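So, subunit A:
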Amino acid sequence: MTIATAFLALLESGPRHGYDLKQAYDQHFGVDRPLHYAQVYTTLAKLLRNGLVTVDGVEGDGGPDRKRYTVTEAGVTDVQRWLDEPEKPQQYLQSGLYAKVIGALLTGRSAAAVLDAQRDEHLDAMRELTRRKMDGDLADRLICDHALFHLDADLRWLEHTADHLDELAEQVRG
Partner candidate 1 sequence: MNPLLIAEGLHKSYGPTTALAGADLVLHAGEILSIMGPSGSGKSTLLHCAAGLTSPDSGHITYDGRLLTEMSDVERSALRRREFGFVFQFGQLVPELTALENVALPLRLDGIRKRAAERRATGLLDRLGLAGKARSRPGELSGGQQQRVAVARALIAEPKVLFADEPTGALDSVSGEQVMEMLTRSARQSGAAVVLVTHDARIAAYADRGIVVRDGRSLDRARAR
Partner candidate 2 sequence: MTRVLTEMLLGMRLAFAGGRRGRTRTALSTGGVALGTAVLLLSASVPVMLDTRQARIEAFGPFTGGVDVPAGDTLLVGVVESSWHGSDLRGLLMWPETERAPVPPGIPAFPPDGRMYVSPALREALAAPGSDRLRAQMPYEIAGTIGDAGLAGPQELAYYAGNRTLPDRIGEGAYRLERFGAYRVSEDDDTATYVMLGLMVATLLLPVAIFIGASLRFGGDARDRRLAAIRLVGGDNRATLRIAVGESLVPTAAGLLAGTVTYLLVRAMIGRLSLFDVSVFTSDVRPMPVLAALSVAAVIILAAAMTLLGLRGVAIEPLGVVRRTVLWRGRLWWRLILPVLGLVLMYPAFTGGKAETMVTIGVIALLTGLIPLVPYLIPLVVGAVPGGPVSWQLASRQLRQNPVASTRAVTGIVVGVAGVIALNATFATVDVQRKVHDDPADADYSIIGSTDPSPAAMKRLNAAFERVDGVKATTTASYTLYDPATDTYQGFLFVGDCEALDGIADIGRCADGDAFVFGDTGRDVTVKDGPRVAVPAKARPAVLTGSTAQNVFAAVLFTPAAAPEGLSRAGLDFVTTSIRLTSGTPAEKSGDIRAAAISVDPFLQVTNLVSEADRYGAMKTALNIGSTIILLLMGLGLLLDVADRLHDRRRLLGVLAAIGATRATVLRSVMLQALVPVVAGLALAVATGIGLGVVLMRLSEVPVRIDPVAVFSPVAAGAALVLICTVAILLPAARRVTSTEQLQHE
């Protein structure tokens, strides 16, 4: 998802000013990374150029903050196309974690220690996310849950790998 698609989706519910767009974006999409105003206006400029939005009114002095943007027919089609296209599941085949395990085994170091250290790191991260989740609203919770489920999956892989370390070592060295 790009910032442009997000803006189009936000505008579909009604015309907005640039400032409103930034606020709405930060609230729903930009959990960890709020937008810079520069990003807002370059994106809007690009959308205007491509005919996906129009300016439907200017108030006051006509500065960038005072323009109200409306999504066009083409813009709505764009949003529809984005939603119709499922996200490609990430394959996770290139895992830095796995590489570290193999590295440890190849060099005769303790792969278990690598896994233990990683588990601690993961659990620390999960505890931090859980704390945030308990203090946040539903949106925060869902975002945190997304991360928690992924970390949980990683942890399960860690446990699973830990159970097969001896076997793996034989294969790697053999």
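Keep in mind how these were chosen: all candidates are chains of the complex that A comes from, given by their letters.
Structure notes:
The definition used in the following text is that a residue touches a chain if its C-beta (ideal position, glycine included) is under 8 Å from a C-beta of that chain, and two chains touch if they have at least 3 such contacts; residues count from 1.
In this text the structure is predicted, and so the values were computed from the model without any measurement.
Candidates 1 or 2 all come from the same complex, and the one touching subunit A there is 1.
Interface residues of subunit A facing candidate 1 in the complex, by the touch rule stated above, are 116, 119-120, 122-123, 126-127, 129-130, 134, 148-149, 151-152, 155-156, 159.
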